[in-house]
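My questions will all concern the structure given below.
All protein chains but one are shown at their positions in the complex.
Take a look at chain A:
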Amino acid sequence: MRVALFVTCLVDLMRPSIGFATARLLEEAGCELVVPETQTCCGQPAYSSGNRAAARQLAKKVIGEFAGFDYVVAPSGSCAEHIRNAYPLLLADEADWLPRAQELAARTFELTDFLVNVLHVDKVPGRFAGSVTYHDSCSGLRGLGIREQPRALLAQVPGLELREMAGAEECCGFGGAFSVKFGELSAAIAARKCGNLRASGADAVVGGDLGCLLNIEGRLRREGDLKTRVLHVAEVLAGVDGDGEAPHAGGAN
């Protein structure tokens, strides 16, 4: 099975370990993994900011470079949701492109959804000594129905205890450009999320979208919380984090 990794522009720039963790998970599950070199961004920032022309151009670019694979997998509910739900809308009036957009949409998956519903993975390489709470990111949750998949996979990680927080399904306040257009407001929403995740008593907050994680981590650190770890679900499942070591529950080394 040939699987293309859509690494996402944010992971590429900020946290490559998520990309490597994703690669490990897919390869250990038996996929032949390819990373198309020309990939940049899915175009969601253009779409969300009302720049439809740019969003369409980038959609066509992605459709072109991800043609011919059995599946396309992204460690992000947000980007996968954009490809699946928005591409067919963006290209609805272009007869040449619409079938290609629909075809790509049908074989594009968010990572945990792919591991559970396509690969039926029942064993993951990661280990984690401690408790985590899961933050549901909006696009994945409400746009792709990703709720049980990451939890089912986390339950397979030896040593990991899942502690649900209040309001796990509520937005963290990131919202892409919203976070810099209305910084104070965005941070105030993030503060509510941080309060909830701290109240869960978990050692780490885990999520499936780097945008949310940067927002949450940034707010936690600003509040002086240097202890709660902020991890992508791929890192926990693969047992890889930024230091190239198994993610651990403890705070600063």
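Please note the rule applied: a residue touches a chain if its C-beta (ideal position, glycine included) is under 8 Å from a C-beta of that chain, and two chains touch if they have at least 3 such contacts; residues count from 1.
Please note the rule applied: contacts and distances are computed from a predicted model.
Visitor: Since a chain is absent, check the UniProt entry for it and pick the matching name: "Response regulator receiver domain-containing protein", "Protoheme IX farnesyltransferase", "L-lactate dehydrogenase complex protein LldF" or "Cytochrome c1".
Guide: This omitted chain is identified in its UniProt record as "L-lactate dehydrogenase complex protein LldF".
Visitor: Of the residues A:G175, A:G207 or A:G239, I need the one that contacts the missing chain.
Guide: Residue touching the absent chain, from the options given: A:G175.
Visitor: Hey, which of A:S48, A:S131 or A:Q156 is the one touching the hidden chain?
Guide: Result: among the candidates, A:S48 touches the missing chain.
Visitor: Could I get the residues of chain A that touch the absent chain, sorted low to high?
Guide: 7, 9, 11-17, 19-20, 23, 35, 37-41, 43, 45-52, 54, 57-58, 61, 138-139, 142-143, 170-171, 173-192, 214-215, 217-219, 221-222, 230, 242
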